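Here the complex is missing one protein chain, while the rest keep their positions.
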Amino acid sequence: MAKATNTEIIDLLGEKFGEQLFDVTEPYGLLTFSTHKDKVITVLSFLKENGKIDFNFLTDITAVHYPEKNQIAVVYHLHSMVSGVRVRLKVFLNENHPTIPTASTLWNSANWMERETYDFFGVKFEGHPDLRRILNMDDLGVHPMLKQYPLEDPNRVDKKDEYFGR
Amino acid sequence: MSEINIVDAPPGIEGSGFFATSLDKVIGLARSHSLWPLPFATSCCGIEFMATMGSHYDFGRFGAERLSFSPRQADLLMVMGTIAKKMSPVLKQVYLQMAEPRWVIAVGACASSGGIFDTYSVLQGIDEIIPVDVYVPGCPPRPEAILDGFGKIQELVKNESGRKRYSDQYKQMLASYGIE
Partner (left out) sequence: MKHNQPVYTDNDPQNELVTLNLGPTHPATHGVFQNVLQLDGERIVSGVSTIGYIHRAFEKIAEHRPFYQITPLTDRLNYCSSPINNMGWHMTVEKLLNIQIPKRVDYLRVIIMELARISDHIICNTIIAQDTGATTTFLYLFQFREHIYEIYEEVCGARLTTNVGRIGGLERDFNEIAFAKINKFLKEFPIALREFESLLNRNRIFIDRTAGVAEVTQENALSFGWTGPLLRATGVDYDVRISEPYSSYQDFDFEIPVGTSGDIYDRFLVRNEEMWQSLRIIEQALDKIKLEPKGIFHADVPEFYLPGKEEVYNNMEALIYHFKIVMGEIDAPKAEVYHAVEGGNGELGFYLINDGGRTPYRLHFRRPSFINYSMFAKMSEGMLLSDAIINMSSMNIIAGELDA
């Protein structure tokens, strides 16, 4: 089957969702758009099954923290293996209350990806069956990928700033 | 001539029909050539350990053919790879379960010092939680280096006095790690 083009996807989505999808760009040929958090499941399920270009494969879920905008963006990468195209969907959340409905109802793989995102960024996926930390220790207390937290262990005593010119 | 090498006898007094040496030396000799390592391999360095165990480098030549996955029966704890903070209680537990005399070798930069991972989640060297006898540098160390580190351990084992593990110094050292 021939590869679907981004215009076809834009047409398909524009017809269905109109203004609910915004910030449409194509960095390096990968169609990217944003939506609101209450629409995300509708959009994802439409993308997954629409009869024309089915994005049946969830490649990845992750998040990005923008402290100066007080936002956390949850990023979904979807892939249509049959049509050979990918899309990227972003949802911007307020960093103080990052909650978003879970996609694990649509794809099983979302389960762990969302747990990872929760672990790193503290994004709460509502309706997730088992939202626990996955990589870090349970008693870590912070969500370490947020920009305000340092990379190095703040409790280290052997590393004196004067030796590092700080 | 046979190609098999036999280790040299320890220094002692020899005469017709007898050979006298100290018990420590005999025990050290025997122990050092029959160490049972416990490979605590977590990541990349563990793969190099697999290469060391493989036919090319053949770790078994040095009397360490029998890997002991049970800490109770192991003499040598070989820590290979990054030890995350989540893993550190497990490592300590394994060390505690080993019977005396026990030796520890930290293989690779991560086990020795945290390596390139100066992060919130990685233990900065296993010597923060357990005493270490030999450090092998490298990221990962070549199999030759691991063998060399093992040779160093053998030297230590050979020359260890039989009373070392009962000495106050040793007990203090353990106590400084919070081990009774």
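Structure notes:
Labels for the chains are A and B, by order of writing; each one numbers its residues from 1.
Assume a residue touches a chain if its C-beta (ideal position, glycine included) is under 8 Å from a C-beta of that chain, and two chains touch if they have at least 3 such contacts.
Fair warning: this is a prediction, and the values are worked out from it, not measured in the lab.
Taking every chain of the complex into account, the chain not shown here touches A, B.
Note on the undisplayed chain: of the listed residues B:A84, B:A106, B:V136 or B:V157, the one touching it is B:A84.
For the chain left out of this panel, the touching residue among A:T5, A:Q20, A:T42 or A:T59 is A:T59. Looking at A:V24, A:I41 or A:I134, the residue that reaches the missing chain in the full complex is A:I134. Although one chain is not displayed, chain B still touches it through residues 40, 42-44, 47-48, 50-51, 54-56, 69, 81-84, 86-87, 89-90, 94, 116-117, 119-122, 139-140, 142.
For chain A, the list of residues touching the undisplayed chain reads 27-28, 30, 32, 56-60, 62, 64-65, 75, 77, 81, 84, 86, 88, 107-109, 111-113, 116, 120, 132-139, 144-145, 151.
Following the convention adopted for this analysis, only the chains that are shown with their structure count from here on.
As a whole-number value, the distance joining the C-alpha centres of chain A and chain B reads 45 Å. Contact residues of chain B toward chain A in the complex are 85-86, 118-121, 124.
Remark: chain A residues 135-137, 140, 144, 149-154, 156, 158 touch chain B in the complex.
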